[in-house]
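What you see is the complex with one protein chain gone and the rest in place.
First chain written, first letter: the chains are A, B and C, and each begins at residue 1.
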């Protein structure tokens, strides 16, 4: 998503530095409000992470059901991110490079999945795949099912994660001056060659960021997935089940592991991305 | 959210225009993939919206349970957006104006709610409000409950919506040159006066965008709310209930009304925002 | 080598109208004009990066109007260098080689010669990020020339450079042109630059080609008031011919030799005007009387605005002339110039 994408990908404008001039009650007032907000975000998470005992945590991670759901979450989110990369990149590139009538509309369409209430997403995908729609019939005859299948989970996750990848990739492509591609073409490179030899190497950070954000959004989805596929269980669904069946105390360890899995995954990707030569 | 915020708030760089030069098979290939992606987003939604009959839709909207849930959704999302505006603005302003050690960390903390799986958010907030935590005790003695209350719903919605408001507001404040505030202060205005007379009028579009995005995210939340408060029922929860109890066909009309309510709300806000004098 | 016929590019906010240009093999041609005149659009049309609305472009005898840019074999160098930041200088230079068919590949000595002439030996393995402007522009020239383009287009190649590098690159361009026998089309807004480098000059204004000709001719005999102003004739007056005299700004003077037909403008360079406190001008000089309205010091000279009854003249005086004359704002002065310095058109 662009918020965190802005934090991670874009070079910030030159710092002004904290220069506290006299007469800055306003500054301290702002600081006070800011601390409240940060505590509001941090305290619940810290509390939740520190509440379960280590024994509980260890017992939970040995639970094959938990492990399976974590693995399924990661696997489907990865697939969704890959699909977004594959299908979203061309659209992001077109939007970054061309002006056309209806461009605003296309951009709004891309942002739709962000705005739509999550269960509605699930219901919408199921509506399409229903047997009384021609597409549903085609899919059924190919043996593809959405309801209660891994395919369905991936479809939902792709749906909700796409805007995050496309917007990040678009910002990345917009950051590469058209001039570079023009020079490449004047040197004999075709459009595809210019794209892969110049544009992609200069925007890979944004692309990677987009993939990470897309995967993050996909892994965190619950409302749409629970409609489309309660089983096989992804981790948030499992957590929800434990919460409703056994209460808060039994769902907390799963939540902790899910958070750790997400954080670990993103740290790993960050590290993989770091040592690449020549940061633009 | 920044994606749509980028589409709506920021002036785009000068258009390059579609200049189709010869030899652009690459362009058509991109266009093909782009159309697939747009259909993937649009078809399910269109299908869902067109499937219920008008009679069903009218019957649904006369159902007092549906009306109550829609109203609750809108009301709580509005409250969450208002709280974000109140508490998020100071933090956004600090981040836009000052560099300090740990700034990246603070920015990551703000983005945490985007990354965290939705049910985990609910579980985390409940962890804090539990009776065995001092804060939980304080809240209980004040008669504030999170579990199953409107307060809880608003808390959850604020939690998930905050990053969207803060990131948009921060971008807005960053877009106002510090120089303007400096000139204001050299003319005798104190820091607060400079903020309200110069910075806010020059960034109100971003602030409004942030509020809209925050409300959109809040209204669409399901996973976290369903943990904290199944009752009173917000619209997505009601839809989920109808889906599990009666199936797809009975949940679709509610989904359509929910989407229409969201879209109507945002259009209204846009219109309210439009006629203001002097667009910066 | 390049033949542009009736090239038009019409965009909502900009129009380039019916440009025709012919550039010979081995020529150094400069297209001159103020910002926004459409110079870069002409270059990019030739390179195939802009789709012309109408007109045709032939390069080396081949009609390239509808050809993709990668098939035209035309090099382009931008003022911001546009070096690929993720590649070293050498990788930048070799970027285009893989698209050249093996049979046409330039001999290794070609690359070596380029690297030598452009003095890139020391920086071949550095990334562009930390190079100086001059080094970047030299690398960018090498990259464009490595694939042996039929024509090299230069888009304000000196504009973004520090003055010290500007001299260096200007010199390099001259050397390149002399030693490698390449055809060069340069776009610039700086008349001195064009005059120093180019054999012929075209002046573009508002998407129209106002004058084309050898550099000296454009300088001495501008064809339109716009070109006259552009080449430094700050004093431009409406005027007319009466038999063998020229009348303008309330003055009447003998015709300068070159005038043919009926000109309607008279132009005069500010440095051709002499100011004196007494009316002590010798015979052929034309004089008039006026008041110094403003004196603005600028570098080595002072710019004086003198108001005579009918017109306002701009004169440039060296610092020495200023000190010796003791001119002040508000002084009454006599203003003189030789009729030969007038240009009528």
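Keep in mind that, in the parts below, contacts are C-beta pairs under 8 Å (C-beta built on N, C-alpha and C of every residue); 3 or more make two chains touch, one makes a residue touch a chain.
Predicted model only: the values in this text are computed from it and were never measured.
Peer 1: So one chain is hidden, and I want to know which residue out of B:70, B:124 or B:184 touches that hidden chain in the complete assembly.
Peer 2: Residue touching the absent chain, from the options given: B:184.
Peer 1: May I ask which residue of C:78, C:165, C:237 or C:301 touches the chain that does not appear here?
Peer 2: C:301
Peer 1: Counting contacts across the full complex, list the positions on subunit B that touch the omitted chain.
Peer 2: Given the touch definition above, subunit B has residues 177, 179-180, 182-190, 193, 197-198, 201-202, 278, 280 touching the missing chain.
Peer 1: Residue by residue, what part of subunit C touches the chain that was omitted?
Peer 2: Residues of subunit C in touch with the missing chain: 167, 170-171, 192, 195-196, 232, 271, 294, 296-301, 316, 318-320.
Here is the rule we go by: only the chains that are shown with their structure count from here on.
Peer 1: Could you tell me which chains make contact with subunit B and subunit C both?
Peer 2: A
Peer 1: Specify the chain pair with the maximum number of C-beta contact pairs.
Peer 2: Max contact pairs: A-B.
Peer 1: Averaging only over C-alpha atoms, locate the centres of subunit B and subunit C and give their separation in whole Å.
Peer 2: Taking the mean C-alpha position of each chain, the two centres sit 54 Å apart.
Peer 1: Quick check: how many Å separate the C-alpha centres of subunit A and subunit C?
Peer 2: 52
Peer 1: Subunit B: which residues touch two or more other chains?
Peer 2: Counting only residues that touch two or more other chains, subunit B contributes 17, 23-24.
Peer 1: What are the residues of subunit C that contact at least two other chains?
Peer 2: 48-49, 68-70, in rising order.
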